[in-house]
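Sharing a structure here in structure tokens format.
The other protein chains are all here in position, but one chain of the complex has been omitted.
Naming follows writing order (A, B and C), and every chain is counted from residue 1.
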Amino acid sequence: MPRRPVVKKEYTLGERVYLVEITKGLGLTWKHFVFNIKASFRKGPHTVPTCWQYPEDRREIAPIFRGAHMLMLNDKGQELCVGCGMCARACPAKCITVKRGKRAEGEEDKYAGKTYCASFEIDMLRCIFCGNCENACPKGALVLGPGYELAEYDMESCIYNKDKLLANYHEAKAEGKLKPPKKPVPVEAPPAPPKKAAAKKAAGEKGKAAPKKEAKQAKKDEKGKKPAK
Amino acid sequence: MVDWQIDLIKVIFIWVWALLIAVVMTWVERRASAMMQDRLGPNRAGPFGLLQPLADGIKLFTKEDIIPEKARKILFVLGPPLFALPAFSAYAVVPFGDKIVLGGKEIILQVSDVNIGFLYVLALGAIGVYGMVIGGWASNSKYSILGGLRATAQLISYEVPMGLALLTIVLLYGTFSLREMVLLQQGTFLGFLPNWGIFKQPLGFIIFLVAAYAEANRVPFDLPECESELVTGYHTEYGSMRLGLYLFGEYVNLGTLAAITVCLFFGGWSLPYVDMSKFLGPVSYGIASFMVFFLKQAFFLFLFVWVRWTVPRFRYDQLMGLGWKALIPLGLVNLFVTALLVQLTI
Amino acid sequence: MAREIETVCITTGPAEVGDYVTLNIGPIHPAMHGTLRVITKTDGETIISAEPEIGYLHRGVEKLGENLTYKQFLPLTDRLNYCSAICNNVAYELAVEKALGIEVPEKAQLIRTIMMELARIADHEVLVGILGVDLGALTPFFYLIIQREEIYEIFEWHHGARLTNSMGTIGGVEADLPDRFHQKWPKMRDTIRKANDETDRLLTHNRIWMDRTIGVNAFCADDALNWGFTGPMLRACGVKRDLRKDEPYLMYDQFDFEVPTGKHGDVFDRYMIRMLEMEESIKIIDQAYAMYQKLPEDAPLMKKVPKIIKPPEGQIYHAIESPNGELGFFIKSDGTDKPYRIKIRPPCYMVYQAFGELVQGEMISDLIACLSSINVIAGELDR
Partner (left out) sequence: MSLKERIKECLEEDLLELTEFRGDLCVEVPKNRVLEVMSKLKKEAGFDFLSDVFGVDNLDLYAAKAKKAKKKTGEEEEEEPKKKEPPPPRFEVMYLLLSLSTNERLQVKVRVPEDDMDVPSVTGIWRSATWPEREAFDMFGFRFKGHPNLRRLLMWDEFEDHPLRKDYPLEGKGEERHLNYDTV
């Protein structure tokens, strides 16, 4: 048998006779009752402040919400994914399989890079929505979007293929729920590295990264086009 | 109309009324609890979700009826009706209104004015326990039997304070008939208070109310079926409409207890200070008296719900302690004092 | 650590083992929070002995950790104590940062602190609510859970997920405090207090609640230490031990807050400590937020860490005060990008092993109350 401390129950008279505190409690629940009755007779959606009438009312989803994946297109409507498979490697649940394909002639306005993903499958039954794939993607092509209604009738349709991922993108774009461009995270500079490298890195991190990349992209495109001519 | 036809109509009316109260109560329970808890509750089926009980009924009827392999089959089947029937039967002696005059015939609004109506109610309450115990035992499950045993102990020990509280009322009015009790509560008491049982017997009322909660298995006394400990207690193994009958019986029980409370302590159908029969026609008076009775009953039904969503649950030994150590001595003292007063004043 | 109050302990008489019924509670049972199972021997309603059985949610997190990289393991820590996933995230991040020998920038520390304390409030709210539900009082649960919902909204706007947060990364946090936090916090502070106050009014002085909790499962401080209790369970026994004070991590040594302690270690004390701790957490968040506002807007959020994290060879143990108690991560690194051995020290694991002793001689209803008050989270227990 265990040892137990001796507990003395010291009740005040009000506590001793049950009814006082119970009456106070009844008063509290009554206040809520009246408040909510009044609220529920108000017109319009979302009247009782804590209840969302789901299919009609919808919560506002945070712009950075980690929901169903989507494959991004750029402004020209080109697929950003180059099929590098970084996302598949970063995934802790091992739910992504990517096959890489080489861009053929005449597909320049379809794919942004020289290569593209011939097939892209995400097993949503395994996915844990951690966002590692999004962070790992060098092109910003794979993004966890705003979709959260993921129920399906069979297991096959839970494995998202490329079409579904692109459809997710179009849906999100139509609803205006695409993620805002990521702000660069301010990184503390390492304490005393060789000066040049630090300066370069800092500069690269903060402002120049985007234009540089664009320039590179342009160059690459040019290069890609040259042999074709 | 012949007498038996009138009686039949009254029986059917009271039966439908009891059913209706039980049905509506399931809805009130959910919606009121939701409102107390900052939720909305079921509001999809019909306007305000009023058809929800119907949907539940359909669901319960269409579910597979399972009798566990090792259950005592006959008793298992017998349990639910044994629980629900006494609850319905108790309505027979409830005076749900004064009287109504139809075609020159005076009809009292009560199925039968038994002169021991009061004992009849107590007796039926005691029979209702068997439904629980038999259901719990026949299921052949440990949780069920624990629930059944708790029900037995709880209901038997709370019948004593209930009886004591009621005895004081009997002493006061000198009758066992519920109808006569209600009639005796008209007028005023001490010049300004309504001549209701609650003002003459405040302590008796509290004891009775607490005991009524225990008899009805409501929180804070819902030990026989307390969900977090015994899954659902005595009806753990039940499904389909058998379960429905248990749940239904409980709400019918609530209706009965609320009606009895109104009859004994709140003047039944009568309004304080106002005699409705003086300025209402014979038919409208009957209906009005029924409405008054119903409103009073509705308040107590709501109180059952209200308390349920406010307080936590007792523990088994504390429940017995409250019954035997607090309520029974209080009831005895109350009875003694009342007897003394009655003896001295008459 | 200081022993606040010396309580008198007595050994209750030996159990008479006569006829008993074996009652199997769980794993499918309304009060067994997920996947717990207790096999009890009962004499009537009294428990002669109880033996918890665990492993129903065993996913082999430690084995998985050995096969994933340091960054990949972070989302798995969400699934330990899912009521306060952020605390697990930060505990793991701090452990890896200790192995790497880095300290994150001040702003990141403050954001971590604020988020952790919010998670602590959320966790305590769930616990108090569930304790009420298991004792039959359903209403406080809803008042509290609404506040948790508000907290989850802030989480969502900060890092994109509500329950399985995966907040931050090794080396800092990725996002600044969201606008939602700046807008909501002043109001939310009051609504959390109001919900706590309402719970308090519904429960604390209610005789039924007091009877159900005071003196139930009382436990001695010495036994508690011997059994390895930490956190609120230990503080309820009267031992003032809080890793935030005793072994300060992040910037907890700069905040001013109290460590509430109980007296008897019974269910009531555990409940009260959690209620009081929520208030302390609000205080900490206020202080951290004030410090945060003094920092420049573009202050660094991250320490520069290599893309592939390879701590040097060695082994470290780092523990934080999670809502349940001491949550520790032992990491043995062999210099590669995957941890060689990762061991999680879950707080409720140590408490739950004493469960048999905690409930012996009490009643079945008390077993349920005890289980809720321990806050056993199966995800953390089985890993």
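We adopt the following convention: contacts are C-beta pairs under 8 Å (C-beta built on N, C-alpha and C of every residue); 3 or more make two chains touch, one makes a residue touch a chain.
If you're wondering where the values come from, they're calculated on a predicted model, not measured in any experiment.
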item	value
Where the missing chain makes contact, among the chains that are shown	C
Touching the absent chain when the full complex is considered, from C:Asp43, C:Asp200 or C:Glu247	C:Glu247
Touch with the omitted chain, as defined above, among C:Gly26, C:Gly328 or C:Gly361	C:Gly328
Residue of C:Gln183, C:Asn226, C:Gln254 or C:Gln293 in touch with the missing chain, whole complex considered	C:Asn226
For subunit C, residues in touch with the removed chain	1, 54-55, 58, 60, 62-64, 66-67, 98-99, 101, 225-228, 241, 246-247, 314-317, 319, 326, 328, 330, 332, 334, 336, 340-341, 343, 345, 349-350, 352-354, 382
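Please note the rule applied: only the chains that are shown with their structure count from here on.
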item	value
Contact graph of the chains (line, ring, star, complete, other)	complete
Per-chain CA centroid nearest to the all-protein CA mean	C
CA centroid of subunit A to CA centroid of subunit C, Å	26
Euclidean distance of C-alpha centroids - subunit A vs subunit B, Å	54
Residue list for subunit B, restricted to those that touch at least two other chains	36-39, 309-311
Sites on subunit C at which at least two other chains make contact	139, 146, 202, 206, 208
Subunit A to subunit B touching residues, read off their complex	19, 22, 25-26, 28-30, 32-33, 36-37, 40, 48-51, 53
Residue ranges of subunit A in contact with subunit C within the complex	1-7, 9, 11, 14-18, 21-22, 24-25, 28-29, 50, 61-62, 64-66, 90-92, 128-132, 135, 144, 185-190
Subunit A partner contacts - residues on subunit B that touch it in the complex	32, 34-40, 206, 306-307, 309-311
